[in-house]
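All protein chains of the complex are present and in place, except for one that has been dropped.
Up next, chain A:
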Amino acid sequence: MAHAATHDHHDDHHGAPKNFFVRWCMSTNHKDIGTLYLVFSLLMFFIGGSFAMVIRAELFKPGLQLVQPYFFNEMTTMHALVMIFGAVMPAFVGLGNWMIPLMVGAPDMALPRMNNLSFWILPFAFALLLSTLFLPGGGPAGGWTMYPPLSLQGSSTAYVVFAVHLMGISSIMGAINIIATILNMRAPGMDLLKMPVFVWSWLITAFLLIAVMPVLAGAVTMLLTDKYFGTNFFNAAGGGDPVLFQHIFWFFGHPEVYIMILPAFGLVSEIIPTFARKPIFGYKAMVFAIASIAFLSFIVWAHHMFAVGLPLGGEIFFMYATMLIAVPTGVKVFNWVSTMWGGSMTFETPMLFAIAFVILFTIGGFSGLMLALAPADFQYHDTYFVVAHFHYVLVTGAIFAIIAATYYWLPKWTGHMYSETWGKIHFWNSVIWVNVLFFPQHFLGLAGMPRRIPDYNVAFANFNMISSIGGFLFGASQLIFLGVLVHAVWFSKKKAADRVWEGAKGLEWTVPSPAPYHTFDVPPVIHDHELAHGHVED
């Protein structure tokens, strides 16, 4: 093996390149690419958030006030697509990029150039998707679930389908990279069962991604050919069935919702032990719970289709399979609480968000259980109750975990402490207004208000107004977040220690803050006592 040649081609050791284009567009550095992902995700969070503001403004009062119904539908569709594929998923990939190599003692991701491609596809994919809003025929307005025949109307189908293809390619490559990194790049001594829970959660999530993103690609390809090339997959006259789309879509869709929550489980499992100053309770149980949730997520998809007219056997099977997921999920919640039990806890901003996660995600899980009851779901389906459910699991679940992780690792990334005071102000505003925003939606749904409509019966007026007020204030609270971030990155004078948090364990805290451009060029020597799970007995 030619040593000199290796050195020639080795990425430069001397810090970040000066040239802007070279640094950010040609990167093979997991930290830079992680930053790109996170910044992109934040941008999408605000774009998707502004769509939500339009929705809540229109729903502030009954009657059509501000926007045309078609535009309203474009907003609900785009809000979901942007938040799911643009904000939540890239945020997790960004956190994974930044932290997995640091947590397992790798110099970088296993396939750094592919990593760069995975990222750079995304801005183009979203340019394509968002451009449809400005095209003559308008954007997609049939809901993020793209059910035919509705989604085949208008002229945006091809753009949306190709945008989804691009996002899928990006996710698959990102997932392959993460699996290869975790399985192949761990430093000697970092056994699988000593890995941080976050790394475990990503390993399993990456598997889910590779398994279901191609299925989504297949489903939208069928939409494309049905619309433009005369196939009959979803056309009953030709022997097809629109319900077929729903099956394929939700075969992707349900694992997808776990793709958006398993890494969040991992994040919370890092943060809570740090601030409870206790190792996570039941490490192995946590890992197995994630794995079994992932497995079960493949056999519950039709709980989204209870009201579509499934054969009775199907209803019953999918009802019980769905309720089964509550078992491993319960294990996780139990273990987070047990980790805190008797710990010497402090309540810095990351911990506050993590605790809020545990409580509010559980509320979302409970409403999920209600929806899982097939006979009850006939009533709840397509009402605001479903909207309340998935916003509890996604906003106070996934997004809160992402925010918690951002506060948790920001000092490691930037080398500066963020403002704890403003972090707490952000937290209390978020946690109060998010409940004002989404809790009343449970009542609206139970009372029968359908989702995805711009106008509603006056009977629903009060709760909608409350919800909208919560929405505006929750949206405004996120500007505080932006302020805290800007301050921490560019203005904060307070230097962060290497081990930023007193109780923090794991390899990422053994490198300086800010983490140097290159870490672990040579595999680190691992001491079990530095790891959060160095000694796994049970």
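Just so it is clear, a contact is a pair of C-beta atoms (placed from the backbone, for glycine too) under 8 Å apart; a residue touches a chain by one contact, two chains touch by 3 or more; residues count from 1.
The criterion applied here is as follows: contacts and distances are computed from a predicted model.
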The hidden chain: which UniProt name fits, "cytochrome-c oxidase", "ABC transporter permease", "DNA modification/repair radical SAM protein" or "Anti-sigma-W factor RsiW"?
"cytochrome-c oxidase"
Just one of A:44, A:59, A:93 or A:106 touches the chain that is missing; which is it?
A:106
Touching residue (missing chain; options A:42, A:84, A:141 or A:213)
A:213
Identify the residue among A:15, A:239, A:342 or A:375 that touches the chain left out of the display.
A:239
Residue, one of A:179, A:286 or A:485, that touches the chain absent here:
A:179
One chain is left out of this view; which of A:225, A:338 or A:435 touches it in the full complex?
A:225
Interface residues of chain A (partner: the chain not displayed)
1-3, 5-12, 17, 22, 25-28, 106-108, 110-114, 116-117, 120-121, 123-125, 127-128, 137, 155, 158-159, 161-163, 165-166, 169, 172, 175-177, 179-180, 183-185, 210-215, 217-219, 221-222, 225-226, 228-233, 235-241, 243-244, 247-248, 251, 309, 311, 518, 520-523
